[in-house]
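Heads up, one of the protein chains got dropped from this complex, but the rest are sitting where they should.
In this document, chain identifiers A, B, C and D correspond to the written order of the chains, with residue numbering beginning at 1 in each.
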Amino acid sequence: MDLPAAVPSRVPARGGSRRDFYEFRPYNVGRWVVWGAFALLLLVAPLVFTTSLAHTMLSQMGIAIIVCLSYNMLLGQGGMLSFGHAVYSGMGAFLAIHTLNLVSKGAWAVPVSLIPLVGGAASALFAVAFGYVTTKKAATPFAMITLGIGELVWASALMFPEFFGGEGGISGNRVTGPKPLGITFGPQVQLYYLIAVYTFVCTAAMFAFTRTPLGRIINAVRDNPERVEFIGYDTQKVRYIVFILSAFFAGISGGLAALNFEIVTSEVVSAPRSGAYLLFTFLGGATFFFGPIIGGVLMVLAFVLLSEFTKAWLLYLGLVFLFMVMYAPGGIASLIMMNLRVASFGRLKEVWVSYLALAVTALVALVGAGAMIEMVYHLKLNSALGPKLHFLGIPLDAHGVNSWFGAGFVLLTGLGLFEASRRQFLRQWGDIQEFIEKEIKRRETL
Amino acid sequence: MTGTTPALELKDVRKSFGRTEIIRGCNLQVAAGERVAVIGPNGAGKSTLFNLVSGRFAPTSGQVLLHGQRIDGKKPFEINRLGLSRSFQITNIFPKLSVFENLRCGVLWSLGYKYTFLRFLADLHDANERAEQLMERIRLHKKRDVLAGNLTYAEQRALEVGITIAGGASVILLDEPTAGMSREETRRFIDLIKEVTVGKTLLTVEHDMGVVFGLADKIAVVVYGEIIAFDTPERVRANQKVQEAYLGSVVAAQQEGGH
Amino acid sequence: QKGETVRIAFMDPLSGPFANVGQNQLKSWQFAAEKLSGRNPAGVKFEVVGFDNKGSPQESLNTLKAAIDQGFRYITQGNGSGAGLALLDAVSKYNERNPGKEVVYLNYAAVDPAMTNEKCDYWHFRLDADTSMKMEALTSFMKDQPSVKKVYVIGQNYSHGQQVAKYFKDAIKRKRPDVQIVGEDLHPIGQVKDFAPYVAKIKQSGADSVLTGNWGQDLTLLVKAMNDAGLKIPMYTYYAGVTGTPTALAGGGDSEVYVVAYGHANHTGELGQMGAEFHKKFNDDYYTYATYNGINLLGAAMARAKSTNPVAVARAMEGLTVKSFAGDVTMRAADHQLQQSMFITKWQKAKKGEYSVENTGYTFVPIKQMDPYVSSTPTSCQMKRPAG
Amino acid sequence: MLQVANLHAFYGKSHVLHGVEFDVRAGEIVALLGRNGSGRSTTAKAIMGMVESTGSVHWKGQEIQGRKPYEIAHLGLGYVPENRDIFPKLTVHQNLMLGQKSAKQKGRWGFDDMYGMFPRLKERQHTEAGVLSGGEQQMLTLCRTLMGDPDLIIIDEPTEGLAPKIVELVGEYLKKLKSRGVSVLLIEQKLTIAMAISDRALVMGHGSIVFHGTPDTLWADAYIRKEWLEV
Partner (left out) sequence: MEFFTISLLNGISYGLLLFMLSSGLTLIFSMMGVLNFAHASFYMLGAYFAYTVAQLVGFFPALVIAPLLVALIGALFEKYALRRVHKFGHVPELLITFGLSFIILEMVQLVWGTSSVDYRVPDVLDGPLFTIYGTQFPMYRAFMMLVALLMLVAIWLLLTRTRIGLVIQAALTHPETVEALGHNVPRVFMLVFGGGCALAALAGVIGGNAFVTEPGMAATVGSVIFVVVVVGGMGSLAGAFVASLLIGVIQTFAVGVDASLMGAFQSLGMAVTPESPGYTLWKLKISQIAPILPYVFLVLILIFRPKGLLGTREG
């Protein structure tokens, strides 16, 4: 079995049309703009969203971005499907919180702002040990070893309370040590900015990594490990080094999480956590560098916000995954890039109307479906509290024929219209793609 | 034997898979700068021989020497670092990297960049220049940023050879480089191979006699895991045993004359 | 104060593998709030809103933030000491960093003794009895059982299971030095699919009773495996009553299971009525009686403080005594641990008029009630009270 | 027997065949020649229902265009793909087994005929096909399709990578097939062999047929050879 995708020997004959080449490659000016915008976004986000929940969420997004990017060093860039990435972010978190507590006790004098680096270094050390055995293998054996190690570490986490703190985990207090410029990291905003700095630097560092010799060779190892051996590289060593680097960044994110929550429990090394990294990295888009950034943001939104909105959040999450994998296997990033490509050929404006139509009709259908799902959940979970519920501010009666009929009607109309606009859109999209293909051919012959 | 060490030497190399012995004691000395065509019936063991030399398999017994240094049993990457590079019978490239990146990957190790992640590729001028040059030489510069997987078959074959020679190895093994190409393309491609392997030791497997006689200084004939002849093209063609085992009289005559 | 509505944020798993327990407990809180609201001396109404913490300590911290943003000043949690300890710590830090916006944490079921000992905190109040208290009660019962001579201890290898084993050994040595512990097994939590090997080991040890702190699947599978092997010896447990477990137990046939708890399935009086009503309304069991005590305690404290401000209410709750379904209960000021009566109940077929737990035809009958002092344990808590 | 009319084929959006027309009669060997990329393989795939296509393909009086590949195969068309699509993890023998459409099928040929034709395969019958030499794989693909007992066999570059002697052999076997009443559509690169054995020759260029006639007329037509075959 070859992961992540079968390597076609000749032209990829399966899919039919050729996938074209687009790379996230900002030109010098473009690069400054993109990174500047990213920095600006990090800077102003907490000024726009000001509630304390928003601040912790923003902090967690930064953390998630780093860890998803680090995961993608394995998955997207190295073709290494890991089921145990949480081991590394989690170990970083534990080592970081222990360090924090040593600092609090006065045993160690590390500034709080540097503790995430301790986490990173610790994780890298773990990766030196564990990675040595895992990266001996690639593809499915690799995936399965990481699964095994992940389960082992998770199970041990509860068995060794001395280190992992048992069920309650290890807690610490980030307000400790020297306080330069009066920054205590007590208020969430201060911590947010620390996380933002780390997020920016780590993102930049990981992006830079993709432009280095090792970063390129790991792509080659992903595509065709056998051939790499014949151009002078030891694939095992390539995987091993990248694995350690990835763990380093994962550890930094773990360290930041330790500071953010001020408590680290065994769940940080758990299998579900590893699974979440995989799912959301993929959802964001593993084939593009910036995909996992989107993935990280979505991860926090899904876990923190979606679950507050609706009891059916796991159902929605499952459905989103199902449909994303089926219709956009490159993740959200690939959707964006596809449109950027269309835009770069100057034809994006034509599809605006279609997008609008798609969005509106999809929304209508979703509202209908959502209302029905919510009514079902309501009947199941809260029926004793009366049949009335509110969905997006619309009062519904889960026992009433009207509500069901209405929701069904909305759903069907939405679906019908959506299908119509989808057909229209597909035709348009096909034309544009054809145009682009031709244009590319034409430019090639120039 | 003259005083200079051969570029590549096989001493009684044997290889068995399970119980079947595929290579049954091969001896060969290729002088530096020589172009050798390896021919033989299907399943004779030509590709296997290449696999043994390039480190894909370890020989069951015998020795392989590269410039006088033992390389049998070494890993492919170790052998590659010692200056031996090979291409594959079935196209073996990096389908999701662009043409340029494919070639650049090929040159990195030989320029000493190893596993570094502390320098930007963009700043490695020597590597970039080499890759660009190569791309021109294998005539793929117009496809610089096309994903290798999207190239046509002939282009992929060219890239395959490009990657093989990228590292500047002194000994090059090509396994049926022209397989699947039309006669016209083959001819162009052979010229290309000649051009890019000037001054190198070349071993190539071929079934196309036109190519073999056009390209090789010497021909090695492998039959049933043994090298039954190793000589100049003329003498090999005249060899009775070779005709029986491999050429088949009619075709030999026809192919020789071309079409 | 009168007519005011106090909102309580409930944070426990409402989705995922423990959702069944969380859903039941949320309903219990909402039900208790509805029934007891306005009837308290303060005349305050209570409203309980659920937040899904998915059983995760980290997510609990998010729900805490969300609740605080929405203006909640009282939170309650119970399912899992991991989340509990995280909340205790987070509430403490939040209150310290945000004076004037204090939040009170009512813990209705997280039973790690640490929460009222070395990690105790002023803003945390526990309505359940902790592991050590339950063990006091349980061993007080066991010491009077002449049949108990050789005990096998089995548990989940995490803090709760480890604590149960430790407290048992301490207590039984004090109370019945002649009792032998013939074996002790700690297995990874939730990983055992087949308990037959453990049962074989228990049998081989010659044990006459089994003590376990297991819950959920780890408990039901153990009971089933003992039944299957025909090993009919009494089991002393903590968590046989949690949602889902009775159903699973009933499927395993008759077995002698004792449970230690601060309540039982067959209360009469107001609580009994509430249970019946709850069952009618939700077709589910009302067993989290801490909700009853919790609402009453808050009401009384608010009356005493003449305010619904958490700072005042917290102060008022210290040492407060209220009437409960089984005598009086007191919130001990030293460690904020509710002192209450304990029951030993036995799992058996329900006779006529007895409450059929989860409609299984089985019930938990009380066979012994113990006054609060029996289970009272000393505390190492050094409570830091806010100044003023 | 096989009639192809106005056949168009597409890979996604790219239009590769532009109205291909030809026919193959019973017991005939027809060579389909052309440069790389002229669309010969695509023609074969379009007949077999393996690419998106429009137009008409008549086989034994039935329209088969738009059918599924396995249905078409069951109607007696055999296809030997280029690229040696052997199944690498299966043994040689298992590869041949898959050539049969069902385990009970009785055809003109059995395992013994195949092994008789290429003794080399018999020697290697229990080896994983993935490790076979290039030439052996080529022989295997041919035999695998023959096991399905087709009435018409479409062969895409069967002699690629074969030693000259084996090439001759393949040519002889194709003639033998013909003598047993099997028609052959031979897609070839090597003119020599194609010309030697075929009854008629077609030349393809840019997705349509630009020449058809006997091998002799093709030899004679220097313009076609220069323009479309570049020999």
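Here is the rule we use: contacts are C-beta pairs under 8 Å (C-beta built on N, C-alpha and C of every residue); 3 or more make two chains touch, one makes a residue touch a chain.
Because the structure is a prediction, the values reported are computed rather than measured.
Engineer: Shown chains touched by the missing chain?
Structural biologist: Taking every chain of the complex into account, the missing one touches A, C, D.
Engineer: Among the options D:P81, D:G135 or D:P158, which residue touches the chain absent from this view?
Structural biologist: The single option touching the absent chain is D:P81.
Engineer: Based on the whole complex, identify which of C:I181, C:A229 or C:A350 touches the chain you can't see.
Structural biologist: Of all options in C:I181, C:A229 or C:A350, contact with the hidden chain holds for C:A229.
Engineer: Pick out which of A:L152, A:A205 or A:L415 touches the chain that's been left out of the picture.
Structural biologist: A:L152
Engineer: State which residues belonging to chain D touch the missing partner chain.
Structural biologist: Given the touch definition above, chain D has residues 48, 50, 68-70, 72-74, 79, 81, 85, 87-90, 94-95, 97-99, 101, 103, 144-145, 148 touching the missing chain.
Engineer: Can you list where chain C touches the absent chain?
Structural biologist: Missing-chain contacts on chain C: residues 17-20, 23-24, 157, 185-188, 190-194, 196-198, 200-201, 203-204, 216-217, 220-221, 224, 228-231, 243-245, 247-248, 250-251, 253, 358, 360.
Engineer: Using the touch rule from the top, list residues of chain A that touch the missing partner.
Structural biologist: Touch set of chain A with respect to the missing chain: 1-6, 13-15, 75, 81, 133, 136-141, 143-145, 147-149, 151-152, 155, 159-162, 271, 275, 278-279, 282, 286, 312, 314-315, 317-322, 325-326, 329, 376-377, 380.
The rule we apply is simple: only the chains that are shown with their structure count from here on.
Engineer: Out of curiosity, which chains are bumping into both chain A and chain D?
Structural biologist: B
Engineer: If you take the mean of the Cα atoms for each chain, which one ends up farthest from chain D?
Structural biologist: C
Engineer: On a C-alpha centroid basis, what's the spacing between chain B and chain C, in Å?
Structural biologist: The separation of the two C-alpha centroids amounts to 75 Å.
Engineer: Taking the mean of the CA coordinates per chain, how far is chain A from chain C in Å?
Structural biologist: Distance between chain centres, rounded to whole Å: 37 Å.
Engineer: Got the chain B residues that touch at least 2 other chains?
Structural biologist: 90, 152-153
Engineer: Among all residues of chain C, which ones touch two or more of the remaining chains?
Structural biologist: none
Engineer: For this entry, which pairs of chains touch?
Structural biologist: Every pair of chains meeting the touch criterion: A-B, A-C, A-D, B-D.
Engineer: Sort out for me which residues of chain D touch chain B in the complex.
Structural biologist: Those residues of chain D that touch chain B are 35-37, 82, 120, 124, 127, 131-136, 138-139, 157, 160-168, 189, 191-192, 230-231.
Engineer: Quick one: which bits of chain B touch chain A in the complex? Just the residue numbers, please.
Structural biologist: Chain B reaches chain A through residues 54-55, 75-77, 80-81, 85-86, 88, 90-98, 101, 104-106, 108-110, 113-122, 124, 142-143, 145-147, 149-153, 156, 163-164, 166-167.
Engineer: Note which residues of chain C are touching chain A in the complex, please.
Structural biologist: 14-16, 23, 27, 30, 51-52, 54, 56-59, 61-63, 65-66, 68-69, 80-82, 84-86, 89-90, 93, 97, 112, 114, 119, 157-160, 162, 186, 188-189, 191, 281-282
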